[in-house]
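Omission of a single protein chain aside, the complex is shown with its protein chains in their original locations.
Up next, chain A:
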Amino acid sequence: MNEILRLENVTKSFKYKTAVNNISFSMKKGEVTAILGPNGAGKTTTISMILGLLKPTTGDIKLFNSQSQELHVRQKIGTMLQEVSVMPGLTINEILVLIRSYYPEPLPLKDLVNLTGLTEQDLKTRTEKLSGGQKRRLNFALALAGNPELMIFDEPTVGMDITSRQRFWQTINTFANQGKTIIFSTHYLQEADDNAQRILLFKDGSIVADGTPQQIKSRISKKAVSFLTDPEKSLEILYHHSEIEQIFRKNNRVYIYSDHTDKILELLFQEKIGAHDIQIESGNLEEAFRQLTSENKEAI
């Protein structure tokens, strides 16, 4: 069985608001998927429905071909929720021992500590005395405790410092290489670009883009070639080439927008423009994100 997760025509309506509107997607084993989207786009609602914390108003969700409440499903998933969760009154070590006892084949305690960067000192600390970032690390360790097949993380790196964040993605990549299926939401686009093979872009409860980071970037962002040249030099000679969509000067630098940047380079040398300090700008994810989630839909 290759398909780990499937959502079919899932909608969630709250009293005054449709938070998720008729979405469908599926995930194969070993896929690492990022869920992106502005605040209120429906990311947490979707994740909550996948986990069985919320019931879809209509539509169907299957994990490992079963309902999420089933025991064998619960044994195979690990989660970090958007809200930090801890159990008061126990030390980190005790909580880890406790949660590990729920699973048939938990990860060894030592591995959990190494993978999440918890320190000896952290282990002895009671949860009510932890800092925000330490709580996050604990939550990460709890998510991994059962050695899950499928990991579901809602904004996992919020509140982590740079080192913890690096450690987090290192660990995630290790698991991805082992063939684990991972789905996470984030507002840090670079994280999605670096770590996900697939991006689901949410907007107003719908999925407005679904593809590899590369595909999404190339779908909407304009590419450009820019260079420096003698301000006296006329560029008229370039104007009649059909590959060029737009050309303008800004602070002595010339910008040429085109989908075929290689062709433009060829032209620059053919026409002997005297271009130097040439830069090729292919769109970044941030630009793509802005265009796809902006109010006017023409961009798509």
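Note that contacts are C-beta pairs under 8 Å (C-beta built on N, C-alpha and C of every residue); 3 or more make two chains touch, one makes a residue touch a chain; residues count from 1.
Definition applied: contacts and distances are computed from a predicted model.
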| item | value |
| --- | --- |
| From "Response regulator", "ABC transporter permease", "3-isopropylmalate dehydratase large subunit" or "Methylenetetrahydrofolate reductase", the hidden chain's UniProt protein name | "ABC transporter permease" |
| Options A:11, A:57, A:75 or A:173, residue touching the unrepresented chain | A:75 |
| Which of A:10, A:32 or A:51 contacts the chain that the document leaves out | A:51 |
| Hidden partner chain, touching residue among A:56, A:117 or A:146 | A:146 |
| Chain A, residues in touch with the chain not shown (by the definition above) | 51-53, 71, 74-75, 77, 79, 81, 83-90, 94, 97-99, 101-103, 126, 142, 146 |
